[in-house]
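For this depiction, one protein chain was excluded, whereas all remaining protein chains were kept in their positions.
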Amino acid sequence: MEHDPHLQRVLDRMRSGVLSRDGFLGTDPRPLEEVLDADRSAVAALGTTHEEVAARLGEVLDKARAGLGTPIRIGDRLVATHREAMGRIPCPFGGCGTFPKGEVELTDPATGESLFLTALGIHMVGKHGFYQGRGSRYRLEPTALGRLMQLGGG
Amino acid sequence: MTDPSHAGGAAHLLVILVSAALTDNILLTRFLGMCSFLAISRQMKASVGLGLAVTFVTTITCAINAALYVWVLRPYGLESLQLILFIVVIAAFVQFMEMLIERLSLGLYYALGIFLPLITVNCAVLGAALFMTNRNYGVTEGLVFGFGSGFGWMLAIVLMAGIRERLKTARIPPALEGPGITLIIAGIIALGFVGFSGMVQP
Partner (left out) sequence: MDGVSFVLTSTVVVAATCLASAVVLLIAERYLANYGPCTIDINQGSKKLEVRGGKPLLATLMQQQIFIPSACGGRGTCAYCKVKITDGAPPIAPTELTLLTDEEQQKNVRISCQVKVRNDLAIEIPEALFRVKQFTGVVERMRDLTHDIRELRIRLVEPAAIEFTPGQYVQLEAPAYGDNPEPVYRAYSIASPPSDTGHVELIIRLVPNGICTTWVFTMLKEGDEVRFNGPYGEFRLAEGDAEMVWIAGGSGMAPFWGMTRHMREHNVQRPCTYFFGAVAQRDLFFTDEFHDLEKAMPGFRFVPALSGAENDGWTGEKGLITQVVERHLKDGSGKEGYLCGSSGMIDASVKILKAKGIPEDRIFYDKFT
């Protein structure tokens, strides 16, 4: 059991069926700290920061939301489509308030690769360095992000 | 029932008390009860609260466990059951104390959070009980020893909390922040406590 009561509460909120059906840790067997560490290194290897990633993703989210459900071109390669959902969802880390539900599917039509963005997911990237566990629908794998959005130095 | 190793009454008890609290400090000399020590020593208020709770638990459970040992286990030759029974007694007593604290001081209850039930698995508490039976202490001696051990644990955590408060304005290498620097300091305090060792002739 987790000795840090605050972290234990965070983990409890990240489980499936508490805030969302599948939770935020997906099927990832690794403990939260390991997930955070691994993604931190991956992001550093891309040559960028959590805040930068979150800012870029936030731009995509805003553009897609303005489309009200129709696919929007992002850059010269990508397409983003917003699917609305009513209601708000709190951040499992606590103390950050609530975020509008709804997802944006960001696709590269050439490769067929897709990522799913949510307002909460982007907040957790920027503020907590949390990209969600493997197996989560909304996991933002840093290498996939780097490829899709050509982040960082490259 | 008289205690087998009874010599010089009050002075003997005083020696037990002082050695348990200082020279044989259950945390700094025996390194028991470290996890809550590391986590809670960040805040002075919570440290004092937890220290008092641990002292209370250790004192009473040592007394109960000593009574159990001297009056039930030893006469029937059941010393081998001490581990199981001590744990049952400690667990039940901590539960009781949780209810008590929640009733009397909700603020303290929230401040201690998960560390209150964690006292059950605080090895210092079980350790004190086992040291006690090892040395064949009677009930009164057990009570005093329990109090000394708990108080010694509280002393250590309060000392650490005070130091960590001062550390807030100090520059610490990032890799050592948190548990790293705390353990280093614990070691230094332990070295300091070795200076007490001349006080009590074993």
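Think of it as A and B in the order they're written, each chain with its own count starting at 1.
As a working rule, a contact is a pair of C-beta atoms (placed from the backbone, for glycine too) under 8 Å apart; a residue touches a chain by one contact, two chains touch by 3 or more.
Every value quoted in this text rests on a predicted model; they were computed, and no experiment measured them.
Asks: Could you tell me which of the visible chains the hidden chain touches?
Replies: Across all of the complex, the chain we cannot see touches A, B.
Asks: Which one touches the absent chain: B:Val15, B:Val57 or B:Leu73?
Replies: Of the candidates B:Val15, B:Val57 or B:Leu73, B:Leu73 is in touch with the missing chain.
Asks: Residues of chain B in contact with the chain that isn't shown?
Replies: The missing chain touches chain B at positions 68, 72-73, 76-78, 80-81, 84-85, 88-89, 91-92, 95-96, 99-100, 102-103, 106-107, 110, 113.
Asks: Tell me, which residues in chain A touch the chain that this view leaves out?
Replies: 5-6, 9, 13, 16-22, 65-71, 82-88, 90, 92, 94-95, 98, 100-103, 116, 137-138
Here is the rule we go by: only the chains that are shown with their structure count from here on.
Asks: Mind checking the centre-to-centre distance between chain A and chain B? Centres are C-alpha means, answer in whole Å.
Replies: Those two chain centres are 45 Å apart.
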